[in-house]
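Here it is: the structure, laid out below.
Of the protein chains in this complex, all but one are displayed in their positions.
Let's look at subunit A:
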Amino acid sequence: MEVPKFETVIGGAEERQFKLNYLKQKLTFDQQETKIPLLLTDSLNPAYSGNMDWQDFFFRNGVVQNYDLSVSGATENINYRVSGNYYDEDGTIKGTGYKRYTTSAALGLKMSQRVNVNSLFRLSRGDRSRGRGQFPGEDVIPLTNGQYLSSLYNLSERDKQNLVGDYPGSRDKNINDDITASITLNYDITPQLRFASTGSVQSSVNSRDIFRPGALSLLGLAYAQSSRSRYENLNLDNTLSYYTSLFNKQHHVNVLLGNTINNVKNEFTGIGSGSQGNDNLRVVQGYNKDYLLYRDAYGNLVSGSDYQSAGMLSFFARVNYDYKEKYLLSFAYRADASSRFGRDSRWGYFPSASAGWNISDEPFMQPFKKWIDLLKIRGSFGITGSLPNGYYLPFNTYNTNQGGYGGSSGVTYNGVNAVTPNFRDGVAQAGLTWEQAKQSNIGIDATLFNGRLNIIFDAFNRGTSRKLFDLILPATTGYDKVNTNAVDIRNTGLEFNIQGRVMSPSSKFQWNPGLILSFVKNQIVSLPDGGRDIIVSDDNLGMTYILSKGRAINEFYMMKSLGVYASEKDIPFNPYTGEKLTYWNGNHTVQAGDFIWVDQNGDYDVWDWNDKVRTGNPNPFCTGGLSNNFTYGRWSLQVYSTFTLGRDIYNKYMSDRLIGMVNNYATIAAIDPNSIDSWRKEGDHTKYAEVIPYSNKYYYQFLPFSSAFVENGSWFRIKYLNLSYMMGPKFLERTKLSKVQFYGVIDNVAMFQKSSVPDAEAVDERGTYNGAGYPLPRKFTLGVNVGF
């Protein structure tokens, strides 16, 4: 794995000089007196005289190793396959990486003419290194506003070792053990009637063991944590299938009856506590109540135990019928019950039907037989159901230890455990039941020109798929919100899958291109509370979205920004009062170099309560993949590309960077402000507003309030390129091997994008950039594939 291309930053004494010069230009004399931090001015302080290259410090080229071994064999009554895999990836950040060991075994036994048993067993261990022993909720690399820290910080040897996970005595084990096992019994009661039963179990145990020696903490407090979480999925499937053909074997009927029993379970046990103990003790043995970490920064339980379980029972039936394989019909019906719903509403019933017509088998198609191999039209209609995430939604749950309030960590009221309903998200959803989604689909499968062109086309309407949504409840209920299926969305779309073989089958050179294209449009068809628009805020990102009936989901809701006021004379003023346009309810008078925020309501003031509008749609117009496979004799080359077109994204990377430069210019890495297209002087036409560090005129202009950072999120990426060479038969004969293939792969070959984010693929579904400062790392793989 390749180190990413580093950003240009200025380090050491040069950084100090550079930043001071910049601040002297930008700040008034008074501000220079008070606002410039010690970090820059106190060059004699040894703590501030560093020359850290943070990027070089953290990054390295990493090696990925992958070994596979498998053995298989079969006799008349037994077949088996045993395989093992070892995978070891060094992260490009020092101290991080991932190791995985896997073994699996499959065994098939034919016990009699009618009975056979298949079993599968898989064991896997994952070991993820996390760099420094992380305190829960800490980032691997210490960043401010998403930026590296200033090079001026002089790190002690201890801090350096700590940051790259080398500090002696610290510990962060993160092990995931997975066990999957299944056993299937097939019993042919008659040649036409088969009973099958499959039992399977999946158990996944994740353990985290952290120790941070006392020397790493300012208070000399060591921290130890041990936690285990376990996920278990038990499943039993029974089916009875019957097959028959009637009337000269022209009618075929296939009937299937079955049921499924399923139970999923989540368990957690853990404790995390600071201690003033001895650093040789790296587990928690006794704890001080004041140092106990009850929950981490994200609210996840650290000290305590938890248990959740949910069961599901299903019955299903399916009938497939066809006449000469020309007319196909299928009906299915299933009934599911889940413990996640109340007693009276737990059953859901889901019918579906589909039909197909092989037109190419019709006599009237004979004339076209030369170039149409297959033409099939198919359609389906059905209802599907989905489960909520919560396990115990029918219950009005209660919270204990609710005595805490602003400024107090007490858990009691006057010493009594305070119990209240879980007002945040514990409201009972009596009568909550399966959310049903109607789906319909019409499609065409075609194979043309002797298999040289394959086309699959689908048009679908995924009816109303109900979205789980936090519906804010009236304050008078006492409850804050309920996570319920309140928003109905219709997804309609077209999908194309075209595969071709350009050269004739006899040619030594082969070129097989393929294109997958998908156009999906989602639309909100109903909203709660009379269909009023809903404004959704994400407190973590600071983003605001709007949901409106008839529109796509999660459109950005912001002030519209039309660029930057190049000069003072461009700024509008109120003709009645003669006063200039203001932002934030008069708190900021607009000046040259500010963003041009549109005053939607015409009151000569722009702020978020009155002037927000929809400013972008993060749902892509089109996504797809393009593959090209070339072979020439024993050489073959695969090129695979993916793309996403027609979406808006919010460049949080840039807005965070500008916030960092305004608020923490001294303490973050020295990025040359001239590299940013921001306003500097009267008459400048720029993309971003003026950046003044430590300005007292900062008016949150770089927070996700305006469309200034909304960009075109379209991208096209050459995902991988795989070149391989297969050794010839002579070589194989000589070495007594059945297969030898050499290959080289480059992952993430190239990226083409409009937006200025580091990687336009690292954008979440709501359109916000969530990647780090670099594109996905390029990965080179060389390998040999040997068969014995």
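Quick note on the criterion: a residue touches a chain if its C-beta (ideal position, glycine included) is under 8 Å from a C-beta of that chain, and two chains touch if they have at least 3 such contacts; residues count from 1.
Rule of thumb we're sticking to: contacts and distances are computed from a predicted model.
Q: The chain dropped from view, which UniProt name applies: "3-isopropylmalate dehydratase", "phosphoenolpyruvate--glycerone phosphotransferase", "Starch-binding associating with outer membrane" or "Ribose ABC transport system, permease protein RbsC"?
A: Of the names offered in "3-isopropylmalate dehydratase", "phosphoenolpyruvate--glycerone phosphotransferase", "Starch-binding associating with outer membrane" or "Ribose ABC transport system, permease protein RbsC", the absent chain's UniProt record gives "Starch-binding associating with outer membrane".
Q: Identify the residue among A:75, A:248, A:366 or A:409 that touches the chain left out of the display.
A: Going through A:75, A:248, A:366 or A:409 one by one, A:409 is the residue touching the chain not shown.
Q: Of the residues A:79, A:184, A:263 or A:548, I need the one that contacts the missing chain.
A: Only one listed residue reaches the unshown chain, and that is A:263.
Q: Quick one: say which of A:392, A:457 or A:511 touches the chain that got left out.
A: Of these options, the touching residue for the absent chain is A:392.
Q: Tell me which residue among A:154, A:204 or A:238 touches the hidden chain in the full complex.
A: Final answer for the missing-chain contact: A:238.
Q: One chain isn't shown here. Among A:292, A:428, A:598 or A:703, which residue touches it?
A: Of the listed residues, the one touching the omitted chain is A:428.
Q: To test your reading of the contact rule: which positions on subunit A touch the chain that is missing from view?
A: Counting over the whole complex, subunit A touches the hidden chain at residues 111-112, 114-115, 185, 187, 189, 195, 197, 236, 238, 259, 261, 263, 290, 306-313, 315, 337-339, 343, 346, 391-392, 395-400, 402-403, 405-410, 412-423, 426-431, 472-479, 482, 484, 529-530, 532, 535, 585, 587, 607, 609-610.
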